[in-house]
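A quick write-up on the structure given underneath.
A single protein chain has been removed from this complex, and every other one stays in its place.
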Amino acid sequence: MMPDLGKYAFAVLSSYGVTIVLLSVIVLASVRRARKVRAALDEIENRRGK
Amino acid sequence: MRALLIRDLMLAIRAGGGFGLGLAFFLIVTVLVPFGVGPQTELLSRIAPGILWIGALLACLLSLDRILALDWEDGSLDLLATAPLPMEGIVTIKALAHWITTGLPLVLAAPVLGVLLSLPIPAYQWVVISLAVGTPALSVIGTFGAALTVGIKRGGLLMSLLVLPLYVPTLIFGAEVARRGAEGLTVQSPLLLLAGISFGVMALLPFASAAVLRINLR
Amino acid sequence: MRALLIRDLMLAIRAGGGFGLGLAFFLIVTVLVPFGVGPQTELLSRIAPGILWIGALLACLLSLDRILALDWEDGSLDLLATAPLPMEGIVTIKALAHWITTGLPLVLAAPVLGVLLSLPIPAYQWVVISLAVGTPALSVIGTFGAALTVGIKRGGLLMSLLVLPLYVPTLIFGAEVARRGAEGLTVQSPLLLLAGISFGVMALLPFASAAVLRINLR
Amino acid sequence: MILSVRDLAVTRGGLAILEGVSFDLAAGEALVLRGPNGIGKTTLLRSVAGLQPPEQGTVTGAEDQIAYAGHSDGLKAMLSVTENLRFWASVFGLTDIESALVAFDLTELRSRMAGALSAGQKRRLGLARLMVTGRPIWVLDEPTVSLDAASVALFAEAVRTHLQQGGSALMATHIDLGLEEARVLDLTPFKAAPRARQMDEAFL
Amino acid sequence: MILSVRDLAVTRGGLAILEGVSFDLAAGEALVLRGPNGIGKTTLLRSVAGLQPPEQGTVTGAEDQIAYAGHSDGLKAMLSVTENLRFWASVFGLTDIESALVAFDLTELRSRMAGALSAGQKRRLGLARLMVTGRPIWVLDEPTVSLDAASVALFAEAVRTHLQQGGSALMATHIDLGLEEARVLDLTPFKAAPRARQMDEAFL
Partner (left out) sequence: MSLWEYANPVKFIRTTDKVLPWVWTLAGLCLVSGLVWGFFFTPNDFRQGSTVKIIYIHVPSALMAINAWLMMLVASLIWIVRRHHVSALAARAAAPVGAAMTVIALATGAFWGQPMWGTWWAWDPRLTSFLILFLFYLGYMALWEAIEDDDTAADLTSILCLVGSVFAILSRYAVNFWNQGLHQGATLSLDKEENISDVFWFPLLVCIAGFVLLFIALVFLRTQTEIRARRTRALLAREGQA
């Protein structure tokens, strides 16, 4: 399955690795903060609603 | 306006800071470089024009937070804002005072410090000319940075970070003039570009600085 | 004492200044050097170890005035002096806090910035080691300078001038270690001397700093 | 020359502080703002002086008429008393500083650096600055802090003279200013109900 | 526990300011220093607190007994109210800050950054610091500056409690502290005759 990367394996793999890590970090951070802020807002709105 | 300029100059001389600080820092950088990279003359004279420019730029960068921060802290800026001076005038005067107390001494000191770095003879005039043309731009851009960060608690750091990329074009053309001068090449086009930046920046940036300062004061 | 350390670290992180300032300045210097001296890799890699050391030293120098000046201005230093802490302890903690917020980040950032200056591969480890051994000395010496000039109106300038000559030996041996490392020479003797300076300074200078601070406070 | 404040609301740090404040200040009149710590006197005065845009309401007649003196004096420690005063005088286009020095009993200290003054002397210098602005409306935030009785009397005298010359004064204080004739406005009733600022209303 | 000051002379900027000042301060006692601006109250207090060596005379019983609060509050704008207090508490080896917060009505402001307090609120925080030092002698320079009437009462209350617990207080002020029981010492008679400092006498 794994393609033959030849002597450049390190460069290619680390590029993909860095990209995947960074993209995941920014996505996860965004999603987590979105959840947190949403929860905080919901709490206040519900309290107000009651 | 004249009163403001005179006060700023007086303060710079008397309270230290402004006047000596830039010059001292310039001196420090140039003196340290041979200790750091080693004493070989040939190497030093190759990097001399660049180091002089970097030293001048750092000296400017460091004295920036005196432009507005001190006046902010002791309340003078509030009072100036209620005084009958246009904000554009205030920031221009501040930039001018900064140039006189920092940029001008740097220009004058550069040839002397050039000796310490074995600056090639033909380079002297071009280092001085390029600094004379370029440092006003540094002061004006720096005033914009200072206005942007006045009143922010972590101002100093943030200001350096914001101003640094804005300084890059000036540094590139300025150092290019000095370096080409050192090698005896023609310097016309970088010098024109440098002058262009200086004038453009002086004509336009004070408006941005004034706007930013007004926002920050409210 | 622990409370003081924690407070200083907290302030450094929160109020900016301390923590980021040194690092940002280090970054600024290394990024600017190529613009100044030109982009030739071969030239850059020759001066890289020296520039990294100078950058680290300047970054330390700049953050020194935060060690004591801020506490002096808002009156905390008066209060600390009347608190049941020995003055020697206070200055040691202050130096430690300065090293943690400035020296340590510099050590960690040096390899990354080395890439920008095309630092030769064998030099990486020696740059890091020499900085790790040398920066504590910079912090301790700097605290002495800060104590000497606290409360003086033109403090910043004066301090740089006073501290600069005190920094020279550290810079010479530190940069020598890094440079020899880069050229693959033996580094033992400058490294030993550097370590000697660091330990000597850490053992003795706090007493001088405390004495000087006591005099300055009255 | 009338300063008139109508239905003013001010915010600080994103919170509404005061609302519905209205008052007029005629020539020759002094108005003292009172209220507990943190009610918003400083914030209100800054709005009136034009340093901070009000959230609601209007301030008319203030433009270029106001000399403001806040909690900090705007003095330069490394300039002498006369140099400090002369600077502010020339910013406002005046030249005479002698009468201000005399009015606040600073003649003996004239060549002292401002940084070497005692707390009360600094304050006197800060107040003397008002007299060299030539502005008709004085807006003062706790002007008599650190002043001894004699200096408070000097201050009251200076304000009275200013009022007689057709000026007016708006002051916040907790302590006696020695100005019995001044009108007093207590800010406590104007404390803002907890609410968001206007600019946040789009988000509600 | 008695603080005793004998024949004290103090200088400032190379000039003699006060001389021949003597007083005692017993446990449970409060002493208020008065005198016009610039007479030397601040300088005297700094000498008593050990921040400045007196030129002549002695201060006994002060060593490690004094909590000093000067014109500036020693607050960090970027730390919250509790963080500021807790820091000073742990410097003096204490941990409880709640009672100090309550005594100066700061509980509602506890998580506010000190930089975002009003002038009076800052001052209250500066005074609350005294309560977390555990020191018996409070040396205070114009403690009630910027405070409203209610806060002055809080302060007087705090001083009284401190006195009842066997502490004592030495304060300089121009305004009423709400402490009728305090002894008053006017410094005017101790004003030094114009003369050089001792250390300069060798040159005369």
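Note that the chains take the letters A, B, C, D and E in the order they are written out, and that residue 1 is the start of every chain.
The rule we apply is simple: a contact is a pair of C-beta atoms (placed from the backbone, for glycine too) under 8 Å apart; a residue touches a chain by one contact, two chains touch by 3 or more.
Just so it is clear, the model here is predicted, and its values are computed rather than measured.
Participant: Of the residues C:V115, C:V168 or C:L185, I need the one that contacts the missing chain.
Facilitator: In the complete complex, the chain left out is touched by residue C:V115.
Participant: Pick out which of B:I100, B:L166 or B:A195 touches the chain that's been left out of the picture.
Facilitator: Selected residue, touching the omitted chain: B:L166.
Participant: Which parts of chain D are in contact with the chain that was left out?
Facilitator: 13-16, 193-197, 199-204
Participant: Can you name the residues of chain B that touch the chain not displayed here?
Facilitator: Missing-chain contacts on chain B: residues 144, 148-149, 152-154, 158, 161-162, 164-166, 168-169, 172-173, 176, 189-190, 193, 197, 205, 208, 211-212, 215-216, 218.
Participant: Touching residues of chain C against the unshown chain: what are they?
Facilitator: That gives, for chain C, the contact residues 16, 31, 34-35, 38-39, 41, 115-116, 118.
In this text, only the chains that are shown with their structure count from here on.
Participant: Comparing centres built from CA atoms, which chain ends up most distant from chain E?
Facilitator: A
Participant: Two chains share more C-beta contact pairs than any other pair here; which two are they?
Facilitator: Per-pair contact counts point to B-C as the maximum.
Participant: Specify the angle of rotation obtained when superposing chain D on chain E by their C-alpha atoms, rounded to a multiple of 5 degrees.
Facilitator: Fitting chain D to chain E on C-alpha atoms yields 180 degrees.
Participant: Would you kindly tell me how far, in whole Å, the mean C-alpha position of chain D lies from that of chain A?
Facilitator: Using C-alpha averages as centres, the distance is 53 Å.
Participant: Return the distance between the CA-based centres of chain C and chain E, expressed in whole Å.
Facilitator: 37
Participant: Would you give the residues of chain D that are in contact with at least 2 other chains, written as numbers and ranges?
Facilitator: Answer for chain D, listing residues that touch two or more other chains: 71, 77-78.
Participant: By the touch rule stated above, which residues of chain A touch at least two different other chains?
Facilitator: Within chain A, no residue contacts more than one other chain.
Participant: Over in the complex, which chain D residues touch chain E? Could you list them?
Facilitator: Touch residues, chain D against chain E: 13, 35-38, 42, 71, 116-121, 124, 142, 145-151, 174-175.
Participant: Write out the stretch or stretches of chain E touching chain C in their complex.
Facilitator: Residue positions touching the partner: 46, 49-53, 64, 66-79, 83, 86-88, 90-93, 129, 133.
Participant: Okay, in this complex, where on chain C does chain B touch?
Facilitator: 15-17, 20-21, 24-25, 28-29, 31-33, 35-38, 43, 46-47, 49-51, 53-54, 57-58, 61-62, 153-158, 160-161, 164, 168, 171-172, 175, 179
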